[in-house]
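For this depiction, one protein chain was excluded, whereas all remaining protein chains were kept in their positions.
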Amino acid sequence: MLSAVRGVYAFLKNDKFAMVGAAIYVFFILLAILAPIIAPYGPDEMIRVDGRLAFNHPPSSQFWLGTTNMGRDVFSQLIFGVRPALMVGFTAAFFVVVAGTLVGLLSGYFGGWADSVLMRLADVAFGIPFEPFVIVLVGFLGPSVWNIVLAMALLLWRDTARVIRSQVLSVRQRAFVEAGEVSGASHLRVLFVYIMPNILPLSFLYGSLAVGWAILTEAAVSFLGFGDPNTISWGYMLHDAYVSQALSRGSFNWFVPPGIFIMLAVMAGFYIGRGSEEILHPKLKRV
Amino acid sequence: MAERDLVVDVRGLKKYFRVRQTLFSKGYDSPWLKAVNGVSFQVSPGGTLGIAGESGCGKTTTGRMLLKLEDPTEGEYRFNGRDVTHVKRRELRQFRRQAQMVFQNPFEALNPRFTVYRSLLEPLLIHGIGSRPEQEQRINAAMERVGLKPPNTYYEKFPHQLSGGQLQRIVLARALIVDPIFIVADEPVSMLDVSVRAGVLNLMQEITASMQLATLYISHDLSLIQYLCDDTAIMYLGQIVEMGSTDAVLASPEHPYTQALVAAIPVLDPETEPPEVKIKGSVLSPIDLPEGCLFQNRCPYAERICRSEEPPLESKQSGRSVRCHVVN
Partner (left out) sequence: MALLDVRNLKVHYRTLRGANRAVDGVSFTVEKGRSLGLVGESGCGKSTTVNGIVRVMPKNAFIPEGEVLLNGTDLVSLPESALRSIRWRELSLIPQAAMDSLNPVYLVQDAFLEVLRLKGGMSKAEALDRAQHLFQLVGLDIRRLKNYPHEFSGGMKQRAAIALALALNPKLVIADEPVTALDVIVQRQVLNEIRRLREQLHISLIMITHDISVVAETCDDIAVMYAGKIVERGRTAAVLQNPLHPYTMGLKNAFPDIRRGRRTLISIEGAPPSLLEPPAGCRFAERCPFALDVCSDVEPTLEEAAAGQVAACHRLDEVDELQTRAQEVETWQNVI
């Protein structure tokens, strides 16, 4: 486990893009923790100036990014929006990675009928269109952030499982795994002591991709109006801006910042993920 | 030697694989690939048997069956007096201590995420051998035995920090640490540079002799077999075609294939004309084997009987066995 973390760190150190991606995540995590200190107002606080609702203010020293049509501070919403984004991103990624890695490991190592069953399940998951599925599930279970996470966990393990499985198939062939068998290691030991540490870096990378995906999905679902009405996320901000015709009024200060933050979050995931090629094929590594 | 003293005793061992030729062929009607087609031999304590042959002759599969990494399709395998032919994986605990392997590629045979110490500790953990200090003692002893001194300078090293020769010594130490009685070495030095090969070979020779291990060397390289093995079996298309004491087999090969193999070894002296290799053509496909001798298509001496009747591996008084109608 520790060596896997070390592997990820070494990889980050060598890949400048991945470093940028990681830096963006660190920046977001700090924002999320410090949100109440940084944000001048509460995210759903209706601000009054001189007793009047401060709606549709342009950016100023008081409202850095202006206010919404309901008199809420856009900057504060943006900062507090990091929290649901990261929560959704990391929990979804966690479940996706754990489920995908386990399925990939079992399927790749044991082969036979276990492999057939699990991979046909993955085929089914691949067959279901992702965003419509999330919307339908949220429609059934009610609009909540956790239902969006659940929907993603139910579907997104498929990509990780496929990739992990093929990696397991190749690691399993390597002589040191056979050496473990000759030494008398049990199936579980071979699986978790020999094979898993060698595929964990890949799991982590797929996790980072999943973070970006999950944030994007939450934003999309919220934008379409199926999001959690009690949580102010970036997607909710976009939805809010859209239905109040901020676009036609040209209130760029309202809808551009959440767009940029969504883009940064997704980009960070992909920047980290793009290095996965090098971890899979170390020979491609630039010298 | 009485049979009960044998470490390895295999009779008529066969291994067939199903070949899936096309995408749509069903498992049960696809043809068999006869990787190993009935081999029998014995290895006694302290004995060294070499299996030689070209790629695809079944030597590696034979070695894998002897380590129970592969189950034989047919035949009988007695190990240290016990029939282990059909023993299940979890009933192999004792066997897994007694039979060990030295791998071909030392750069691959050690877990890249384990330190040297951890790699050597692993078999001890698996078999629950010793307390902590005893384990360290064992690891020290094994490393010293393979010439890695002082051992603690290697403890924290990872495989990629060591040379091929050092890695192969660690692989050997890992095999020895559980006190085995049988070792399979599949091409133990083919990945190493010539200048360090000799060191590993000498070490293996010394260790297997002093510990009275039964050893099976598998190699395409007859000079290596000559250097290490008392007895030699030459394999061709899954069968042993000639077997006997190494010196006799290599000095006066009788089977036409063995003759060709020996003649084809490059001559180190540029002034000497290399001997002629009389055989032609190439190896038959192990999927679709003909009647009669499997070497018939390449044999310069093939007669009519060779195409109709399979020659048996006939033992002679000299201790040599040859599978050939013409020679016998």
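Chains: A and B, in written order; residue numbering restarts at 1 for each.
One rule holds for everything that comes next: a residue touches a chain if its C-beta (ideal position, glycine included) is under 8 Å from a C-beta of that chain, and two chains touch if they have at least 3 such contacts.
Just so it is clear, the structure is predicted and the values come from calculations on it, not from any experiment.
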item	value
Residue in contact with the excluded chain [from B:66, B:170 or B:201]	B:201
Selected from B:101, B:261 or B:322 as touching the chain missing from the view	B:261
Residue numbers in subunit B that touch the chain omitted from display	54-55, 163, 165, 193-202, 220-224, 226-227, 247, 250, 260-271, 274, 277, 279, 282
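Heads up, the rule we're going with is that only the chains that are shown with their structure count from here on.
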item	value
Rounded Å distance between subunit A and subunit B, as computed from the means of their C-alpha atoms	51
Subunit A to subunit B touching residues, read off their complex	3-4, 174-176, 178-186, 189, 194, 197-198
Residue numbers on subunit B that touch subunit A, as the complex places them	67, 69, 90, 92-93, 96-97, 99-101, 103-105, 108-113, 122-123, 126-127, 171, 174, 178
